[in-house]
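Only a single protein chain was left out; the remaining protein chains are all shown in position.
Here is chain A:
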Amino acid sequence: MNAPPIASTSAEQSAVPSRFDLRAALKDSFIAALIMLGLSIPILAYKTDQNGAQLFLTPRWGLVAIMCAIIFGLRLLQHAFMATRAARQALPDPHQATEPVHAEPSAYQRVSRFAIPFFLGIALAFPLLVYVVQGGLNESRYWVDLGILILTYVMLGWGLNIVVGLAGLLDLGYVAFYAVGAYSYALLSTTFGLSFWICLPLAGILAAFWGMILGFPVLRLRGDYLAIVTLAFGEIVRMVLINWTDLTNGGAGISSIPRATFFGLPFTADEGGFANTFGLEFNGMHRMIFLYYLILALALLTNFVTMRLRRLPIGRAWEALREDEIACRSLGINTTNTKLTAFAIGAMFGGFAGSFFAVRQGFVSPESFNFLESAIILAIVVMGGMGSQIGVAIAAVVLVGGPEMLRNLDFLKAVFGESFDPNEYRLLIFGMGMVAMMVWRPRGLISEREPSVVLKERKAISGSFVKEGHG
């Protein structure tokens, strides 16, 4: 009696791609961690230290906890990996398929559904979180600063994503627009005394203008050739900044750039300052936290605009341009305008980020805008998966935050001994991570392209459609 149902369920399982069952995976990982705990009690939990004739038991519960956490994490990862692989193998090869292939949402897509609100929540609550964890405003300075740095790169990554990810124009000189934005604010505010809020759009417009200037000569170029010309453009801008001493003060840079104000309230200790007006005790961190939310808002604006544009004809034209330029033209799309708008809008966000950079540092010099910056931003876009907004954000966190995080690997001392200095190995570990990434996800963290239109089944099969036809 029992045999048939068992047979049929196993058949079902082999036919239906096994989905990533988060609950089961968590449970199994938890069990694995428990086993680890049990095993580690005799092996790891106590260390015997001999002091003369006496033997001391040194408890090492912290190490046990770390090992259990590692086992838990690895087991969970293994589950996720196996599930996606099984799902991939279970799907018929789309090129051979005679029946429509309905792509099952991958584990990644499923994760990203709750990951986006989660990350957004973390980003919004970040200063508060570090305040609570670090136990004070001044103590959280390092973390808020790191948060600002990461968000700047998230914004730059999203800006470049328009050019590289959506329009498929490989741009190695994006830092030029960052520089244009930064110098626009620096010069406009020091020369004409304009406030940040007036300079911000001006910097965006100027950067967009330079984006068009770059765009015109490279209209006919693609791929490697475009990359070389844009690389040169970035260097030209830097060289001009160094050598045009009358305007830019050359390599010495521009210092004492006015700081940002809270809509007119300066972050100063005296009367009429931000702290005084709101009845707070003055603290330099107020400005930092304000800057954090400022760059968060700017980054979210970039994301919002990009997501909107993707659904508009211009955004679709960008993506079509990335796919096939000749087909685009024969469908009546003006590829010249399409490329120029991609360059201009991407550059505009670079300009915004640049003017934020200037207001945050209070100092700009050509040093900050070298090729390495362009390379990092491009690496963020490519590693995130070209065109994927969430992928770019994750890649920015990993690429910018990762090397910083690796400074804090003190727990490895417990594994490798006291003489182990994680700082020395941090770039090695980071490099290994990048190599692993190249091997397992060569097309970026999130390489799957999200369709810009999500079709409801109902729309696809309305009554009038159901009619005999050819095919």
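What we mean here is this: a residue touches a chain if its C-beta (ideal position, glycine included) is under 8 Å from a C-beta of that chain, and two chains touch if they have at least 3 such contacts; residues count from 1.
Keep in mind that, in the parts below, contacts and distances are computed from a predicted model.
> UniProt protein name for the omitted subunit, picking from "Fumarate reductase flavoprotein subunit", "FxsB family radical SAM/SPASM domain protein", "Malonate decarboxylase beta subunit" or "ABC transporter ATP-binding protein"?
"ABC transporter ATP-binding protein"
> Among A:169, A:317, A:345 or A:445, which one is in touch with the chain left out?
Residue touching the chain left out of view: A:317.
> So which of A:268, A:283 or A:335 would be touching the chain we can't see?
Candidates A:268, A:283 or A:335; residue touching the omitted chain: A:335.
> In the complete complex, the non-displayed chain touches which residues of chain A?
Here the touching residues of chain A are 94-98, 100-103, 313, 316-317, 319-320, 323-324, 326-335, 449, 451-453, 455, 460-462, 464-465, 467, 469-471.
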